[in-house]
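One protein chain is absent from this view; the other protein chains keep their places.
Letters A and B mark the chains as written, and numbering starts fresh at 1 in each.
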Amino acid sequence: MHGRVKVRTTEEERERKKKEQVLKMRAYRAAMTRIQIKRSSGELDDELLNLTVQILLRNPDVSTLWNIRRECVLAKTAQLQQAMQAQEKAPAPKASEQTEKEEEEKEQEQAKEEGDGDKKSATYSEQLQTVYATELDLTEQCLMVNPKSYNSWHHRCWTLEQNPEANWQRELQLCNKYLKFDERNFHTWDYRRYVSAKAAVPAEQELDFCTEKIKVNFSNYSSWHHRSLLLPKLYPNELKERPMSEQKLKQELEMVLTAAFTDPNDSSAWFYQRWLLGGGVQREESAEIVAFRCWPHKAELALKTSCPEMVQLKIHLISAQNSLELDNWLPMDANKTQWECGSIDLHANSNYILESDGQRLPLSVHPKDESLYCFVPPHSIST
Amino acid sequence: MDFTTFVKPSNGGVTTEPHSDTTKLQFWKHVEYIENHGKQEDDYEYCMTEFLRMSGIFWGVTALDIMGQLERLDRNSIIEFVKRCQCPISGGFAPCEGHDPHLLYTLSAVQVLCTYEALDTIDCDAVVRFVVGLQQPDGSFFGDKWGEVDTRFSFCAVATLTLLKRMEQSIDVEKAVKFVMSCCNQTDGGFGSKPGAESHAGLIYCCVGFLSLTQRLHLLDVDKLGWWLCERQLPSGGLNGRPEKLPDVCYSWWVLSSLTIMGRLHWISSEKLQQFILSCQDTETGGFSDRTGNMPDIFHTLFGIGGLSLLGHSGLKAINPTLCMPQYIIDRLEIKPQVLSQ
């Protein structure tokens, strides 16, 4: 009653696989050759598009093929847009537009053949949308193959940017779906930020989404990160001394402590907690100089707090005749509170004062080596 | 088991007893592996990776050079290949013939030519034009004319220009720095691929490398970022690229080189990392895989050997942490990427 059956051995399977790969390679090379011939002769048509699909579905990282698709899309859309403009401007075609008219007719006819005979063929704008939809479908399929394909994600963004009628809500749903498969795919999170900005999703809604994700798995560092971007916007701290308002901060601390108590080995919560308890975001208070000393060829200074970026701090030595900007500061310690500037040319005997972002400090001549210096004792800082 | 269980996964620890062969570097096996890599034109995998061939060549050339075996590859045919890949119109390099130029492969091409002292064989002005043309008003860089923006490309741009010694006069460095710093995350001091993107070891390497090349390492919050980076080391000794992820030899390189540039190499256990990297060797075929027991590839082979070189493994030439090239070449070019002291 049953045919005698057996299960294939691994050796046989390996041999079979090899044969299959030889065939696949042949197909790949043939398709690539054909693609290059068509591209160089400017045949940016459906056949070319279909040839790229065969390869991209197996290997979505071949960026050149995406470039070719973009060239095809641009050619197609330009054609359609021209046709649309022509239709608007003049119902009767002029002689000069003859070739375009032919193209258009050909396409219309094609559409007619495909569709029901009675039905009117797809309008130009519908055709345009079909062009975009094809690209979106392909990227979606490719992302199934490789959800971390930079090229597929970028092509999707590019396609949507081309289309003034892009459906951003649909993209948001797609993010939800992909984040269910892999809650840590940073491509999806990046895409989500891009899409939710485009769709003008309220930050509150995004925060709720984050909360849900953290409830499912609090080891989701991606979600904590996303959260850290939303909270300072939603609950700003007036004094900027903390990343968010005191009240919200308390709630967040409670949440992150719960995570830490549930599983102290989970590092996500600890990084988040450090951020909560750290200083405010982008604190732009100007660095205050507490000590300065300057020799004819170099200068050193010490700041009250560390300054990550000395470029923003404009430091001048000013005398009655002269104003000299000191730049190209290099840090002298890891905390970046002490800096040195090695390229100045100064006549130390002049009567200089030091100016920096509104701070004006008179300089004295050091008795020992005649360098110029100033020192601000701790109690006198900030008035 | 997954993350919904009570107990977390083992963090990808090395489960099998370390085989005696994986406790020491299988030097000659790797040399053979890399040497043979380019000779497999009928191999399916090789064929399917032609879209990144230029980088593949860079990985192989650099790994062999670090091992002192560069002469095993045919210098002339490689230079000829690279030359053929320069796009006559844009000046950028394609990964191989028939493909389009891209910043990623332009850097690889320039790196290979630097190794062979053959920059004079190509049109360097065209390369500079290509790179400069990709900078955007906000300081960021496109990867090619199709508009993808990523901090990887910022690194590729300044690395290419540094190797060509044409950085200062060509691009707006200040704006480029500003863009990279806008990708710095307040939560952990790390960097993502674009503003707001989650910190990721690979992109941290790109940004730290970028700041090293532009002499702006003081912009980093070294302690905060160093902490995040050294937390990437797992019980197996390997490093992951983000929290709660598996270790990987290439992340080991990215984290390790970033820590080296920041003068914080001593914040991780070198000994355990070395053990992990060695455990990812394929003792049969040669080459390194992403993690213990997987199939080796040329990409992870360079980062395995590069990692061991940073850790001071004997028999390997020193590697420059910023440019991922042998230090002697960087010295020969008289380039001095910034490195912080401990």
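Note that a contact is a pair of C-beta atoms (placed from the backbone, for glycine too) under 8 Å apart; a residue touches a chain by one contact, two chains touch by 3 or more.
Here is the rule we use: contacts and distances are computed from a predicted model.
J.: Pick from "DNA replication complex GINS protein SLD5", "GH23002", "Glutaredoxin-related protein 5, mitochondrial" or "Pescadillo homolog" the UniProt protein name of the chain that isn't shown here.
T.: Not shown, but named in UniProt as "GH23002".
J.: Taking the entire complex into account, which one of A:37, A:74, A:197 or A:257 touches the absent chain?
T.: A:257
J.: Out of A:177, A:215 or A:250, point to the residue that touches the absent chain in the complete complex.
T.: A:215
J.: May I ask you to list the residues on chain A that touch the chain which is not drawn?
T.: These residues touch the chain not displayed: 1-9, 11-13, 15-16, 19-20, 23-24, 26-27, 30-31, 53-54, 57, 215-219, 257-259, 261-264.
Simple rule for what comes next: only the chains that are shown with their structure count from here on.
J.: Can you give the whole-Å distance between the Cα centres of chain A and chain B?
T.: Those two chain centres are 20 Å apart.
J.: Any idea which chain B residues touch chain A in the complex?
T.: It comes out as residues 3-4, 8, 42, 44, 47-48, 51-52, 94, 98-100, 102, 144, 146-148, 150, 174, 181, 185-188, 192-194, 196-200, 218-224, 228, 231, 242-245, 340.
J.: Would you tell me which residues of chain A are touching chain B in their complex?
T.: Going by the criterion above, the answer is residues 21-22, 24-25, 28-29, 32, 36, 58-59, 61-64, 66-67, 70, 150, 154, 158, 184, 186, 189-190, 193, 216-217, 219-222, 224-226, 228-229, 243, 263, 265-268, 271-272, 274-275, 278, 281-282, 308-311, 330-331, 334, 336.
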